[in-house]
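A single protein chain has been omitted; all remaining protein chains appear in their positions.
Note that the chains take the letters A and B in the order they are written out, and that residue 1 is the start of every chain.
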Amino acid sequence: MRDAILNAVSDLRARSPLVHSLTNYVVMEVTANVLLAAGASPLMAHEPEELDDLLAIASALVLNIGTLDKNWIASMEKAGEAANRHGKPVVLDPVGAGASRLRTETSLRLLERVRPKVLRGNASEIMALAPEAAAARGFSKGVDSTNASFEAAPAALFLAKKYGCVVSVSGAEDWITDGRTTLLVKGGTPLMTRVTGMGCSSTALTAACAAVACSPLIAAAAAMAMMAAASNRAAATAGGPGSFLPAFLDALFTLKPAEAAACVHPADE
Amino acid sequence: MRDAILNAVSDLRARSPLVHSLTNYVVMEVTANVLLAAGASPLMAHEPEELDDLLAIASALVLNIGTLDKNWIASMEKAGEAANRHGKPVVLDPVGAGASRLRTETSLRLLERVRPKVLRGNASEIMALAPEAAAARGFSKGVDSTNASFEAAPAALFLAKKYGCVVSVSGAEDWITDGRTTLLVKGGTPLMTRVTGMGCSSTALTAACAAVACSPLIAAAAAMAMMAAASNRAAATAGGPGSFLPAFLDALFTLKPAEAAACVHPADE
Partner (left out) sequence: MRDAILNAVSDLRARSPLVHSLTNYVVMEVTANVLLAAGASPLMAHEPEELDDLLAIASALVLNIGTLDKNWIASMEKAGEAANRHGKPVVLDPVGAGASRLRTETSLRLLERVRPKVLRGNASEIMALAPEAAAARGFSKGVDSTNASFEAAPAALFLAKKYGCVVSVSGAEDWITDGRTTLLVKGGTPLMTRVTGMGCSSTALTAACAAVACSPLIAAAAAMAMMAAASNRAAATAGGPGSFLPAFLDALFTLKPAEAAACVHPADE
């Protein structure tokens, strides 16, 4: 498994996949910078008329509902269909699922219609999408999670099986499952929760890895591991969230594949 | 009064209010990072269908018209109504009021209909909203103010009384009034005018403080004081606007309440 992670990180740099994102306004710049620092290329566009052209050349697609509205939801559905038509992997980030009925319903509709390879969210969001499996706790802090990732395990397993996707739950430890095999990613720093877009950037990186990795499970783990390993390095020098972000991007740029692979553990290890 | 400022800054960290912003595209990321560094949580969303759900869980609302259009204006009115319905304080930033008729009229309509607790702008913007009180000078530099904050004092007093709100005028010194009591915030650095979003971030921080402070006047002063105190620290090490921003965020993250309180002065001190 660690060899597969090593290969995913190396191949990301070697092949520089083009990641098309329909994501929220708040994190567009940082997401693009994370992709570029990691060795991928960002592309962002939402006009329905050009989505088929762009998904033909893109390597993967991110759907992130952070600042959704009716027009963007329609564009996301169209982009998802185009990605499927062109055989490009899709990663869904259900930002704020549970905080509004619209977010929960939109996430479920995208899961149903687009069938993403990976669903990546925090514990609160994942639990909100599977009330059958886990009574979702009150959503109290917007896009912040107040639950540990393992608390979402029943919901994650349920969703992985129902939609045939990998579910990647971020938290102090990341909990990643395809419904059969579960991987943990350890590392990172609480400072990540004081910089906007770290979760959304990990979603974009998951899509970049999905374009090159041997499986969606490995892609999801490799992406979270790159985030964790780069954060570990940045936290060693940062004086706060302001200096953390440039240090994090520098670390991502110079990251060795082995640093990432060292953060990934089988759940039963 | 300084005790109230100390409490506001402490309570911001302790209670981590969730600030919902309908703000301009340019400053969304920096605004979110300022809120996070200060100890609050950001939430940004504009789809009318979900605004009531989100204002139910948010602690305060920012309306910032920087990149307004017809759809966003409608969302802002709807968000303002929802905030009022749920008893959450609203802060309005009339970005560029005076630069176009649309901006001036939209700001006045939001003041009239939403009745924000705090109106926060630069001197040119505040003067443009009260031509009865101050012949507004020509708006020559977009969203930059060419007037000192005290020049807007007559307009600020007029607006505070007319709309029953606090008016917070930013400048080299910030001039903050509820129509009876006036506070000054001293500190900060000209470098702040060479980084985009410092004014908009102070608006968001004002909303965060309004969720926890004993009064809108104290909230407005506490927010400007946090900006000033963190800027003072960052200016001591910054080599220009590029290194200023990370240093500012680090300073905000580690700011002591007393550093902020030391920047606030009664107008007649």
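By definition in this document, a residue touches a chain if its C-beta (ideal position, glycine included) is under 8 Å from a C-beta of that chain, and two chains touch if they have at least 3 such contacts.
None of the values given here were measured: they were computed from a predicted structure.
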(request) Tell me which residue among A:3, A:53, A:105 or A:132 touches the hidden chain in the full complex. (result) A:53
(request) Give the residue, chosen from A:6, A:45, A:172 or A:262, that touches the chain omitted from the document. (result) A:45
(message) For review purposes, identify every residue of chain A that touches the missing chain, sorted by number.
(response) 16, 18, 20, 25, 28-29, 32-33, 36-37, 41-47, 49-50, 53-54, 57-58, 245-254
(message) Across the whole complex, list the residues on chain B that are touched by the chain not included here.
(response) 24-30, 66-70, 96, 99-103, 139-144, 193-197, 238-243, 245-246
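Note that only the chains that are shown with their structure count from here on.
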(request) Could you grab the centroid distance between chain A and chain B? Build each centroid from C-alpha atoms only and quote it in angstrom. (result) 33
